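The structure is given below, and queries will be raised subsequently.
Missing here: one protein chain of the complex. Every other protein chain is in place.
We call the chains A, B, C, D and E, going by the order they appear; numbering starts again at 1 in every chain.
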Amino acid sequence: MQALTNRSKVVSNKQMTFAEKMYLPAILGGISITIRHLFKKKATVSYPEVKREFSQVYRGQHVLKRDDKGAERCTACGLCAVSCPAEAITMTSAERKKGEENLYREEKYASTYEINMLRCIFCGLCEEACPKEAIFLTDRMVPTDFTRNEFVYGKDKLVEKTDDRVDVTKRQTKAVLDFKKIKQLSHNR
Amino acid sequence: MNSLYVICGLGLISLIAELANFKKQLIPIFIVGILAAIGLAVMDWGTSLHYFSDMAIFDNVALSFSILICATAAFWFLIANDYFHTETHITDQAALVIFVMAGGVIMASFNNMAMLFLGIEILSLSLYALAGSRKLNLFSNEAAFKYFLMGSFATGFLLMGIALVYGATGQFHLDKIAASIAAQPELPGFFYAGVILIIVGMAFKISAVPFHFWAPDVYEGAPTLITSLMATVVKTAAFAAFFRMVWYCFPAVEQTWLLPLQVITVATLVLANVTAVFQSKVKRMLAYSSVGHAGYILLALTTGGTSSAGTIFFYLAAYSAATLIAFAILNRLELATNFAEGSFNGLFKKSPFLAVAMTVSLLSMAGIPPLAGFFGKYLVFVQAISQGYVGLVVVAVITSLIGVYYYFGVIISMFFKEPAGGEIQVSSGLKLILSLLVLVLLAMGILPDLFLPL
Amino acid sequence: MKTAQGIPLDYYIWLSAALFTIGVLGVLYRRNAIIIFMCIELMLNAVNLLLVAFSNYYNDAAGQVFVFFIMAVAAAEVAVGLAILIMMYRNTKTTDINILNRLKW
Amino acid sequence: MLTTFLIFFPLLAALLLFAFRPQSAKAIALGASIVEFSVSLIGVFTFDKTGGAQFMVNVPWIASAGIHFAVGMDGISLLLVLLTTLLVPFIILSSVESRYDKPHTFFGLILMMQMALVGVFTAADGFLFYIFWELALIPIYFICLIWGGDNRGKITFKFFVYTLAGSLFMLVALVYLYLQTPGSHSFDISALYAAGKALPASAQSIIFWGLFVAFAIKMPVFPFHTWQPDTYTVAPTQGTMLLSGIMLKMGIYGVIRWLVPVVPLGVAEWGSTALILSVIGIVYASCIALVQKDLKRLIAYSSIAHVGLIAAGTFTLSKIGIQGAVIQMLSHGIIVFALFFIVDIIAERAKTRSLSELGGIRNVAPILATVFIIVMLGSVALPLTSGFVGEFLLINSLVHYQIWIGAVAGLTMILGAVYMLTAFQKAMSGEVSYLATGFTDLTWNEKMVLYPIVVLIIAIGVYPAPLLAISEPAVNDLLLIISDVTAQIK
Amino acid sequence: MTLNLFYFLAFLGILCALLVVFSKNPVHSVLYLILTFFAIAGHYVLLNAQFLAVVHVIVYAGAIMVLFLHVLMLLNLNQDAEPHKSGALKFAAAICSGALLIILIASLKGTNLITAEQTVVADLGTVKNLGKVLFTDYLLPFEITSVLLMASMIGAVMLGKPEKNQSTE
Partner (left out) sequence: MIDFLIYKSILVLIIFTITLVVAMYATYGERKVAAFLQDRIGPNRAGPFGILQPLADGLKFFMKEEIIPNVSNKFLFIFGPCLAMITAMMAGVLVPWGDTLVIGGKEFSLQISDLNIGVLYFFGVGSIGVYGIMIGGWASNNKFSLLSAIRASAQMISYELAMGISIIALIAVTGTLSLKEISAMQAGGVGSDWNMWNIVYHPLGFLIFIVCAFAECNRAPFDLAECETELIGGYHTEYSSMKLGFYLFAEYINMFVSSAIISTLYFGGYNFPFMNDLGLDHNTITILGTVFLFAKIFFFIFFFMWVRWTLPRFRYDQLMNLGWKVLLPLSIANLLVTAGIALWLDK
């Protein structure tokens, strides 16, 4: 059979030699390995005091972005909910009333928008599906809590505060945007 | 002593055989080894050597019983040859049998209670395991278990007796105990209790009534060949030990144990023989008959004093030969008929050779001249009468008549009843061995002088 | 009539007789094979105690040496005995000795 | 040497038969027995009629126990050996080979039996006597067990246990005597005689019973006879012939050789009891014989009666009595053999032995009837038959002993005549029974057996003197040994 | 002091021994037996046989009773599965052993032993002393013990091995 990867090793079932059967060299080898680790640099990060850097594409808690004017980008199209493999996202849409133009970018908006963080698997598909660049996964961590209900995040927790914008530029590189463009085009075709 | 070394060596060889894979040659090696042991014992004849600060004394009595044990075992191995080809744990069992022999030889030659104790235990422990060697058979399990419990229980008594005797005399050596007894004007009361306890313990081992109740079950339950081993080698060893114990160690306090022993003798003779009559299974009948024969030997033991060794020897030899034949045939029949009841029915038609051999064996056990068994009984009776125990002899005569009754039950069924199943093939090897044993029985009956070394 | 420590020898004899008897009682009284077996061990121990007491009394090490042999044998016996017991249990699922009456007394 | 040959030749022949299983077993056995007979005849002719025990062989056997292979013959022994060697060929001849499967075993056993019987009659060592005594039991046991009639298992077993029980007590008694012999003990017959005589009367009585029971069972004397009729009935005819013809005599021989001289005081004490038992046996057996329906059984009971008479005669301890016993043993052996043979012939042809079903055989088989009546008359002791000589001497001795015992014993002749003739009448005369149809007369083979017997019966009856002469010195010796005791009694 | 100790140990030993017999639960019996063994070990120490005491503990408490416990647990006999034994039998057992006790005690009356020279050897129970006796006078039994152990080992192994052809029988 052809090997699927080049990582597979051929296991030999040959009889062990006497020296091998004694296992002593192997044990000594093991012991020396562990003792070497004793002196290795420790991998532990003392968390509250020291924090670890996240990678660029780290997917943490979601954010619902506002546009530059401070209006919510989300139009409650539901694509994120559809794309969510964990079915963590629910929303209800509402029509924009007069005088709310500065609050919502378009005519339709999500009156409620909930993500169940216990269900969410942080796959980022919602982010990818969003045609309006409204939802993003950030490098913030979902804090712990004591009750289950607390983990159903509503708009109060998701929508970015106007005074505390979340920077998602790292996630909006040209490549990403291009990719999304192509997808849109192909979809429209 | 040299023969003991050889025997122990054989045990080791048996274990090596498992490793080095020469199981096929095991039996011939054993036979040669045992013959060598016998030869070594014969070479020591008359020397009465003491070994290891008098732990073991190989005088003529010890040697003759050792030879008997070896010879019986040799025949046993020959008979068991087929058995060893079919069973699974060959080397284990063979080694255990060898150890039984070793224990027997130790019991025949001990001069120290420790040796006796160890000898008995080597013998017994091996037998416990052998009795249970048919592991999936409930009877075998049960036999092993009963034998084990009873054996250990008896050992407890024996040890208590030894401890008490030690307390009274401060010695473990037989001769020194005897000397101490002679030196002390008044022995403490517990000394006598100790003697009685020792007797009780030994009576368990030789399965004398009323300490016999384990014997029939065990004999019946154990694999037939193992039963034959128990009935021959073990009995020989036990009696050799018993003889040494009472006549080398306690002759001076004869009045303590002789009467109880005689009561035991009578009880054994009567109860065993009477109960044997009511047995439907041949194996069980043989078991009771074995107990009964213990009675005759006890009779010789109690009436003969130190000179009874010869009689005991002869009786045991005769009995062993006959028993080996009987059990060998029983074993053959069990194999052929798959443990069916009444396998002896019409044996004369199925296999005349086996029937005749069995008849000779049974006749010998029943004490019909000119076979060995008769002469054995005759010697016992002569000895008892010459010591004035005519009453005991009359009891023995009556019980041996009862014995005739049940032995002839088998003979009648062999010659008279209608057979079930076809002919039984007997291998020429078995035929040869059985013929040899029959010849031994005849020779012992016709020329008993040759077999009376003591 | 006293041991080297000043305890009357009789006391030891009585004690060990009592233990021995309790062992015998146990063997006769109980049905559970393991307990019977343990009672046999108790009997052996009574004997050991007696031997040691006498050995002390006589200033004779042989008594104690004998105890060694008894211990060795007891250990061996236990090994074989328990093996038999387990073998039996595998087949019968019980250690009640009364189940063992297919072979009649 | 002669004795040794007589003992071991049949054994050899028997072993050959066992080992080689020849086709013509009967012929070989017959040949062997004829050789044996001829040799015994040589014995008879070379026998010194005035001397005591002859043809002695005495070699140590089990030296440590003082046991010798000592055999020899005096007059009594010689006559009984002669009887044995004479009857065995006839017995073999009388057998119909086809009736027995494994003929080599059958004839081998008969020859073994002969060996043991000769041994018993010639043994001069107590232990040897016992061995032969027991040895005689085994072949006949197997003959009965293997070839016997219905229910043979139980009956032969009863027979075996009875006789063995007796002989074991005999063994105890012999051993006891043996231990009384001086020095390193000996089983030699004379030593035993001496030892026995030296014992006090009480001990002798015990030994007497030990020995007597064995002999009494063998004979059998009332009340030890219960095994006998059944066994005779169930045994194959040849077995019955052996049993009645020869084995019975073992008991009487035992009394003469091993009881009376060994414990004379015991005999003096209890001999009369034994005698009375014998006489009771005579009457009892005769009475029972009267009502028997089975011909073979009838003869069995008649045999008890006859043996009772012989035993009674022996216990008179008189010369006539013992002489009579010897002669009567011979005669009874021959006659009873012939009777059983005839019964066998009848049973063979009519398929029954029941008297009520038989009848009229005389009409279809006159020769048989003739022979039967001659033999029967011999049995009821008609003068000029062999039976008469013996019975006359015996009853004579009894009358001398005590007149009324003689009278009672004399009844036996009358009763015997009654049941025998009734039987003859029922079987032979009268209407021809349906069973007797197709009944053929004696064959050539049967004639070969019966004619010499008839001749013998008459010959002994007419001229018994040579036989008496042979046994006389032996009887005299015997009486000499016990003379002081008998003198005491008188 | 020593006498009081003796009384205590004797009391403990007998009490526990009785409890071994009369405990309903086999595991309790085992534990009581262990206690009895410790009491006996105490007696050994009292009798100046320290070595023996320790060996006793090792062999009996440490090995034999562990085996018992092992088997009890292996066979899961912690419930008292023991069926009722008829009263008559129990009574008979009690009578028998009572008689034995009485006989033993009675035979102890008038104990008069040969008075050994009472030179107290304090180190009687030392390893050295025992070893000397064991390896000189009792050498043969010692060697024979090896045969015994061998036999028992083979026996136990043979019985313990599972049968290969389970279906044949």
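The working rule: a contact is a pair of C-beta atoms (placed from the backbone, for glycine too) under 8 Å apart; a residue touches a chain by one contact, two chains touch by 3 or more.
This one's a predicted model, so the numbers in the text were calculated from it and none came from an experiment.
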Checklist line | Partner chains on view for the chain not depicted | finding: A, E
Check: For chain A, which residues reach the chain that was dropped from this view?
Finding: 27, 30-31, 33-35, 37-38, 40-44, 46
Check: Touching the missing chain, which residues of chain E?
Finding: 27, 31, 34, 50-51, 54-55, 57-58, 61-63, 66-67, 69-70, 73-74, 76, 78, 126-127
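One rule holds for everything that comes next: only the chains that are shown with their structure count from here on.
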Item checked: Shared chain contacts [chain B and chain D, defined touch] -> none
Margin query: Taking each chain's centre as the mean of its C-alpha atoms, which one lies nearest the mean of all protein C-alpha atoms here?
Written below: B
Check: Centre-to-centre on C-alpha atoms, which chain is most distant from chain C?
Finding: A
Next item on the list: Would you mind pulling out the distance in Å between where the CA atoms of chain B average out and where those of chain E do?
Entry: 30
Margin query: Roughly how far is chain A from chain E, centre to centre by C-alpha average, rounded to an integer in Å?
Written below: 71
Check: Taking each chain's centre as the mean position of its Cα atoms, how many Å separate chain C from chain D?
Finding: 65
Next item on the list: Could you list the positions in chain E whose residues touch two or more of the other chains?
Entry: 104, 108, 111-113, 116, 137-138, 141, 145, 148, 151-152, 155-156, 159
Check: Which positions in chain B touch two or more other chains at once?
Finding: 114, 118, 121, 125, 128-129, 132, 135-136, 144, 167, 170, 190
Margin query: Show me the residue ranges of chain C that touch chain E in the complex, using the header's touch definition.
Written below: 1, 3-7, 9-15, 17-26, 28-32, 34-35, 37-39, 41-42, 45, 48-49, 52-53, 55-62, 64-65, 67-69, 71-80, 82-87, 89, 94-96, 98
Check: Residues of chain E touching chain C in their complex?
Finding: 2-3, 6, 10, 13-14, 17-18, 20-21, 26, 29-30, 33, 36-37, 40, 43-44, 46-49, 52, 55-56, 59-60, 63-64, 67-68, 71-72, 74-75, 77, 81-83, 85, 90, 92-94, 96-98, 100-101, 104-105, 108, 111-113, 116-122, 124-125, 129-130, 132-134, 137-138, 141, 145, 148-149, 151-153, 155-156, 159-160
Next item on the list: Within their complex, state which residues of chain C touch chain B.
Entry: 13, 16, 20, 23-24, 27, 33, 36-37, 40, 43-44, 46-47, 50-51, 53-54, 57-58, 60, 62-63, 65-66, 69-70, 73, 76-77, 80-81, 83-85, 87-88, 91-92, 97, 100, 102-105
